[in-house]
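Note that one protein chain is taken out, while the other chains of the complex remain in position.
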Amino acid sequence: MARRSRSERLWLRYLILFTWAAFCLVPMLWFLSIGLRPRTEVITAEPIYWPTWSLDAWHMIWRDWPMRAYLINSLMAIAGSVVICVGLAIPAAYSLARYEYRGRDDIGFYILSTRMMAPAIVAIPIFFLFRNLGLLDTVWALMLVYAAINLSITTWIIRSYMLDIPKELEDAARTDGASDLTILWEIIIPACRPGIITAAVIAAIFAINEFLFTLLIASTPAAYTLSVALANFSGGTDGIIYNAIALVAFIAFLPVFLVVLMIQKHLSRGLTMGAVKG
Amino acid sequence: MAAIELQNVVKRYGAFVGVREFSLAIPDEEFLVLLGPSGCGKTTTMRMIAGLEEPTEGRIVIGGEDMTEVDARDRDVAMVFQGYALYPNMTIYDNIRFPLRMRGVPATDHDRLIRRAADMVELGAYLDRKPGALSGGQRQRAALARAIVRQPQAFLMDEPLSNLDAKLRASMRVQIKHLQRELRATTVYVTHDQIEAMTLADRIVVMNQGAVQQVGTPDEIYADPANTFVAGFIGAPPMNLIDGVADGGTFTAPGVTAPCPATLQGKVVLGIRPEDCVVGGGNLTGSVYGVEPTGDMTYLTVNVGTRQVEVKAARDFRAGLDTPLTIGFDPRRTYFFDGATGQRLRHGS
Partner (left out) sequence: MTDALSNPGAVKAAPVTRPRRRRSRTMRRLFPYLLVAPAVIYLLGITLYPGLFAMWQSLYFVRFNNATFVGLENYADLMRDREFWQALWNTLVIGTISLTVQTVLALTLAYHAYRDPWVKGWRILFLMPMLFMPSAVAYLWQLAFNDGRVISDILMRAGVVDATIPFLSSVWLARLTLIVTDVWQWTPFLFIIFVAGLQSQDAEVEEAARLDGASWFQIFWNVSLPLLRPVIAVAVVLRGIDISTMFASVTIMTAGTPGGMTETISYFIYRTGFRMFNFGYASAASVVMLVLTIVIAQTVVKRAFRSGRA
C-alpha cells in the first residue's frame, strides 16, 4: 500500500518535471533553429520545423552590422558598471552590516527600495540629465545607469554575506593592529569573496538584460549594445530580421549561462538580495 | 609584559549596567581569571581592556600608560577568541604573520618569529594549511601562536577552550598555563568554567550581574567565599546553602541543626561543602534521593524537608531510594551568610 502510493508519486513527479522541461527546451531549440536558417525560411505560409541549415545570419551580423562594436560596447558598459557598482557597494555593505548608528536601517531600506523603482518612472529625467551632460549615445551613460540600477542589489547581496562573517574576526584583526580600512581590505573582502562574485555576476546579467534605458540612451549605433541591437534588427524597411535576433540572443546567452553555472550554489541568495540563503 | 590597572571602570548600555565600578590592579606576569555566569560582565571587562569597547566611565592603564581612549590596534595587547577568529583566507603562516605586518615589524624577522611561535605550540608542521583544514585543537593552538608571536603587553583570552571537547580542554589547559609561566605573560582569562578558573589562575575575580563579588587566589575563593553567590558558584558540586534561623549559638532549619557562633541572631544561611559532610552524625536528618557512584567517590543527594543537600560520600557507599539517614557537618567548615544580603558573616564578628 505504502509502496504503491510512493511509486504513483514518482510517476507524477517525473510527468510534471519532464513536461516543464519540454516547455522550457522546445521553444529554445526552435529559436536556435531560427538562428541557423536562411531568412526566407523564417516567415512562411506554413511554418518550417526542419529548415535548410545555414549560417546566413551569422555572416550577416558580422558583415552588415557592426556586431564587433556592439559587443565591445556591451562589454565595456557592463564591465564598467560592475566595477563602479561593486566599488560603491562593498563599503556601503560593510557599513550596513557591521556598524551600529542612527538611521542605519532606514539607509539600508532606502538602498533596497531603489530596486523597486520602475525604470520608466525615472527614464524621462535621466534622459534629460544625460542630454544636458552631453552623455547621450555614449557607453559612459550606459555604464552609469547600469551601475545605478544594480547598486541596491549588489549592496544587499554583499551585506548578507558580510553578516555571516563572525565579528570576532574583526576584533582579532583590530587587536592585531589593523586599521578599519585594512580590516575591510584584508579580512572582510577576502572572506566574503563568493558574495562579491555572486553580486557581480547578477549585476552583469541585469545589465545585459536592461532594455528601456538602453533604448533611450543609446539611440545611435555608436552606443548600441546587444540588447538594443536586437531592437535594431527589427527597424527599417527590412522588417524584423528574426534569424539574426535569434543568433544574437544565443551569443549573449552562452557566456551568461557559463558564468551562472559557476555561481549556481549562490544563485538563489543572489536573486533574493540575500534574503533567502540557499 | 606590563601591569594592567582598571580604575573605577563602568560600562553602561543605555539604562542597562554592563559593568559596575570595577577597580583592580593586575601586577605584571599575573594570570588573572575573570569568572562568572554568562552575562555577568566579564567579557565586557576584557573587551574594554582590549580597547574593543570603550568604558562609560573610569580609566584603563596598561604598562603605566593611560589607554582609555587609545584604539585597540595601538594598545599592544593580544587576544585569543572563543571561536579562534583565524582569518579563513590566509594560511596559518600568514595568520601568525598578520600582527607582525600590522605592527611594522621588519620583514626580515618575520620568518624566524613565526616559526618560533609555531614551535612553541607544536604547530610547525601545519604552517601552510588554511584554518579550514585544521582540527579544533590545532586551530586553538594557531590562535595562541598568533597571540604570542609578538611580545604584547598582555594576553587576553576570551573563553578560549569552550569550543573544545572535554579531553582536549584538559590538555590545552595545561599547555596554556605552561606557556604563560614560560613567557611570564600578564594574562587576563575569561571563563564561566570554575575548574578552568581554579586550575589556571593566580587570582580569580568572581563576577555576577556586572559587579565584582570577590577577588582572591583560588584557595581564598574556595575556602573563604565572600557571599552566597561565590559559595554557590565554586566547587563541583557547589556548596550547599541552607536557609534557617540562628538563635543562641544554634542554627536550625527543617531537618537541620548545627552549632553557630553565639553572636548570630535571626535569619541566616548555613553553607557546607559536600566534601565536608559525612554520612552519620547528628546535624541533618533526611532520606536518600539519589546515589551516583563515580568510581573514586559517591555523590549522594539527600532530601531534607523541601530541599536537597549534596554529599560526597565514600566510594563504597550505597543506599536504596528513600533510605532514612543522618549527615554530620565538619564544624570547622561551616559558613554563615546574612539571610537578607547573602554577605558572609565572619565567626566572632
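Labels A and B are assigned to the chains in the order they are written; within every chain, residues are numbered from 1.
We adopt the following convention: a residue touches a chain if its C-beta (ideal position, glycine included) is under 8 Å from a C-beta of that chain, and two chains touch if they have at least 3 such contacts.
Predicted model only: the values in this text are computed from it and were never measured.
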**OP:** Based on the whole complex, identify which of A:31, A:65, A:161 or A:224 touches the chain you can't see.
**Re:** A:31
Subject >> Touching residues on chain A - with respect to the absent chain >> reply: 9, 12-13, 16-17, 20-21, 23-25, 27-28, 30-31, 34, 42-43, 46-47, 88-89, 91-92, 94-96, 98-99, 101, 104, 107, 109-129, 145, 147-148, 151-152, 155, 180, 205, 208-209, 211-212, 215-216, 226-227, 230-231, 234, 240, 242, 245-246, 248-249, 252-253, 256-257, 260-261, 264, 267-269, 271-273, 275-278
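The working rule: only the chains that are shown with their structure count from here on.
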Subject >> Complex contact set, residues of chain B against chain A >> reply: 47, 50-52, 71-79, 81-85, 87-90, 98-99, 102-103, 146, 156
Subject >> Touch list for chain A against partner chain B, complex >> reply: 166, 168-169, 171-179, 182, 186-187, 190-191, 193
